[in-house]
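Note that one protein chain of the assembly has been removed; the remaining protein chains are unaltered in position.
Each chain carries a letter (A and B) given by its place in the written order, and its residues are counted from 1.
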Amino acid sequence: MINIDLGATAISVLTLFGIYALMSISLNLEYGVAGVPNFGQALFVSIGAYVAGVTYTRLLPLLAGMESVHPCGPTMGQALQLRSEIMATQPVAGFINLALTLVIAAILSGAVGFAVSYVTLRLKEEWFLALVLLVGGETVRIVVRGADDLICSHNGISSVAQPFYFLDDVQMSSILFMLLALALALIAYLYSQRLTHSPYGRMLKGLRENEEVTRGLGKGISLARAQIMLIGSAIAAIGGVLFALNTGFVNTNDYVVTLTLDVWVMVVLGGIGNNRGALLGAALIAIMDRVTQVAAIALNMSGSPIEFNYVRFIAFGIILLLMLRYRPAGLLPESRLTTIAHETAKRLTPGKTI
Amino acid sequence: MPSSLLVTSLVNTIQIGSLYALMALGLTLTFSVIKLPNFAHAEYVTAGAYAALIISLAGVLNPLIIIAVAFLVGALTAVVSHLIVFKPLERQNVSLYTLILASFAVGLIIRYILFTIADYFNIFDLRIAIPLQILFRTGSLILTNLFAWVAPTSIVLVILLTLLINRTALGREMRALANNTILARVIGIPVERVKNYTWLLVGGMAGVAGALWGLQSAVSPLMGWAAIISVFAAAILGGLSSFPGTILGAYVVAFSENTIMLFLNFSYGVDLAYKPAIPFIIIIAVLLIRPQGLTQLLKRAGELGR
Partner (left out) sequence: MIKKLVSISLLLVMLSLLGAGIQAQDDIETYVLGIPLPFTGSFGSFGQDFERGILLAVSQMNAELEAAGSNIRFDTASADTEQTPEGAARALQTIAQTTGAQVVVGPLTTDEVLGAKQFADENGIVIVAMASSGPAASIPGDNIYRVIYPPDTFSSKAFATIALERGHENMVVLHVDDPFGNGMNEQFIANFQAGGGGEVASFGYAPQSTELSTEAAAVSAALAGFGDNAGFFCVCFPGAAQAFVQVAQVDPILTTVQWMGNEAMTTLEMLEDPGHAQTLINANFVTVSQSAASTPLTPIFNADFVAMFDKEPGIFTNYAFDAANIAMLTMLAAGNDGAAVKSMLPFISNHYIGTTVQAYLDDNGDQAIASYGIRKVSDDGTAFEVIGSYNGNTDTITYN
C-alpha cells in the first residue's frame, strides 16, 4: 500500500539535497574549476563526521557544564544518555557545540586538503593524485576504525543529534535542520560563484586548461591549487558534519568509496565546472535515490519476481554511462567565461569571434 | 616469528602472488595499450569465478574445462564492455576521469547483474568444489593440489602472455600501440583489431584468476572488488607499464600482505585487521616516492647481469 507523505518526503529529500550540494560544490571547485581530481571526497567528508563524533562526546558536556563521561567501553551507554539529555534540554550548548564543530571540521579538513595538494607536485602524472586520494581515504578509514578512543573504533558514536532536537515538534525540528542545511549550501554556492567569476577563478580555470600557458602568464600554480583544495575540503567537511547529524550516528562504514563516486556522479551529471550544475547534480541524486527506492517498494509489493534493489544499481550505472556518452559536459554545461574587456572587444568588432 | 610460520607464509605468498600477477598483468596491459585505469577489471574476475562455480555445480569438475570456461566468460565480459562503453567513449576523446568514472559504472552494472544471478540461483558464498589434497609435505612445508593448480597455471599463463607480447606479430602491434597510438595508426596497424584482442586477453586472464581464486575461497559477487586494490598496488609497483615489474609487484604485494603482516603481528602486535591497509600504503608510497615503480630497479639488475 503506497501512501506517500509528500511533506515529510520533501523535508528528507531537501535535507539530503543540502548536504549533497555542499559535497558537490566542493568537488566542483576542486575538479571542475581548479582541475584537481579529488577522488578522496569521502575522506574530507569523513573528517567532518569524525570531528562531530569527538566534539559531541568531549566538548558538548563541557559546554553544558557537566562532567564528560568516556564515550567508549563500559560507560558507552551512560555517555550516550548524557549527550541526548544535553541536546534535549540545553539548546544553547548544542548550538555552540555545532558552531565549534563546523569551524574545527572546516579548519582541520582544509589543512589536510592544503597539505595534500602539495603532494601533487611530487606526482609524475596528475591522475596518480586521484588514486592517492582514493586509497588515502580508505587508509584513514581503516585507521580510525581501529583506533579505540577516537570514535570508539567500529562501534561509532550514536545519538549525535541535530541542534533542533530539543524541540518537541518533530516536524518543526526537521524543517529547521533542513533550512540549516540549505542555508549552508546556499552560502557555499554563493561563495563559490563569486570565486569562480573572479579573476582568481579565471586563473584557476586557465590552470586547469593549460598549466604551461597560465604559468607563463606569471600565475603561481602550487599555491593556487593548495588554496582551492583548502576551500573545497573545508566545504566538504561541513557537509560531513551535517551528513553525520542527519543520521545521528558517526561510523566509519559510511565513508567508503561509493560516497566519493556518488559525489563525482553529481558533478558529472550536473555539469563539470558549473556551480549551478553541481547543485542540479546534487538535487538529481537526492531525488533519484528516493524515486528509485519508492519504485522498488512499489514493484516489490506488486509481487514482481525480480529483486528491484539490484536493478536500482544497474539502472544507476546505465544512466551514468548514457550521460557520459551523450552529455559529457553534463546537463548544465560550463558557460563561456566573459569579462568586461571581452564584452567590449566583442561589441567593438562585430561579426568576429573572439 | 617462528620458522614454520615463515615457510607457510612464503607458500601463501607464492600462491596469492601468482593470482595477483594474473590480474595485475591484465590491468597493466589495459593501461598501457588502452590507456585506461580500469576499475571494472575486478568484475571480470568475479564473472570468471561465477562462470567456473556454475559449471562446477553443474557437475563439471575437470579443472582444465573450468579454467577454459572462466577464460571465455571473463574475455566476453571484457570485450562487451569495451565495445559498448569504452570504445565509443574513446572516440569522443573524453577526459581520463570520465573514463575512470565510466569504468566504475561498468563495474557497478556487472557486479549487480552478478548479484541478480547469484540471488536467482541462490549461489552466494559457495566454493568451487574441488577437494583439497596434500601432495607434498616435509616439516612445515605443505603443498596441496590447489597450490599445484594455482601457482603453475598462473605462472604458465604469465609466461605465455609475455611470449605473446614479445614474440608475436600481435604482441608487436600491442607494444606499438602502447608506445604511441597515433604513430601506430599511421604505420597501418589495425588499431581496433589489436584493441579487441587486448581486451580479450585481459578479460580472459582475469576470468581465469577468478576461477582459481574460487578454488581456494568462497565465490561472492564482491570478491573481485575486494581484491582490486591489491591488484592496483601490484600494477603500480610495475610502473603500470612493465610486465616483469608487474609480476614482481604482485609478489611484493602478496609478500607484504602475508609474511610482513605476520611479522608485524608477531613482533609488534599489529592487528591482522589492518591487512587491507597494506596495499593502500604501498600505492601511496610508490606514487609519491618511486612513480616508476620497480621497473628501473629491474632494468638496473638486468644491466648488472649482462
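By definition in this document, a residue touches a chain if its C-beta (ideal position, glycine included) is under 8 Å from a C-beta of that chain, and two chains touch if they have at least 3 such contacts.
Bear in mind that the values here come from a model prediction, so they are computed numbers and not experimental data.
> Quick one: which shown chains sit in contact with the chain that's not drawn?
Taken over the complete structure, the missing chain's partners among displayed chains are A, B.
> Among B:62, B:92 or B:140, which residue is in contact with the omitted chain in the full complex?
B:140
> Which one touches the absent chain: A:66, A:111, A:296 or A:319?
Answer from the full complex: A:296 touches the omitted chain.
> Specify the residue from the set A:9, A:89 or A:198 that touches the hidden chain.
Considering all chains, including the one not shown, the answer is A:9.
> For review purposes, identify every residue of chain A that touches the missing chain, sorted by number.
1-6, 8-9, 12, 16, 76-77, 80, 142, 145-146, 152-156, 158-159, 161, 165, 170, 173-174, 243, 246-249, 251, 253-254, 256, 258, 280, 283-284, 287, 289-291, 293-298, 300-301, 307, 309-310, 312-313, 331-332
> Over the whole complex, note the residues of chain B touching the chain we left out.
Against the missing chain, chain B presents residues 1-2, 4-5, 8-9, 12, 15-16, 112, 115, 118-119, 122, 124-127, 129, 131-132, 134, 140, 142, 144, 213, 216-218, 220-223, 226-227, 257-258, 261-262, 265-266, 271-276.
Convention: only the chains that are shown with their structure count from here on.
> Based only on mean CA positions, could you tell me how far chain A sits from chain B in angstrom?
Spacing between the chain centres: roughly 33 Å.
> With touch defined as at the start, can you tell me which chain B residues reach chain A in the complex?
Of all residues in chain B, those touching chain A are 37, 85, 88-89, 92, 94, 96-98, 100-102, 104-106, 108-109, 111-113, 115-116, 119, 229, 232, 236, 271, 273-274, 276-277, 279-281, 283-284, 287-288, 291-292.
> So in the complex, which bits of chain A are touching chain B?
31, 37, 39, 119, 122-125, 127-128, 130-132, 135-136, 138-139, 142-143, 146, 261, 264-265, 268, 306-307, 310-311, 313-314, 316-318, 320-321, 324-325, 328
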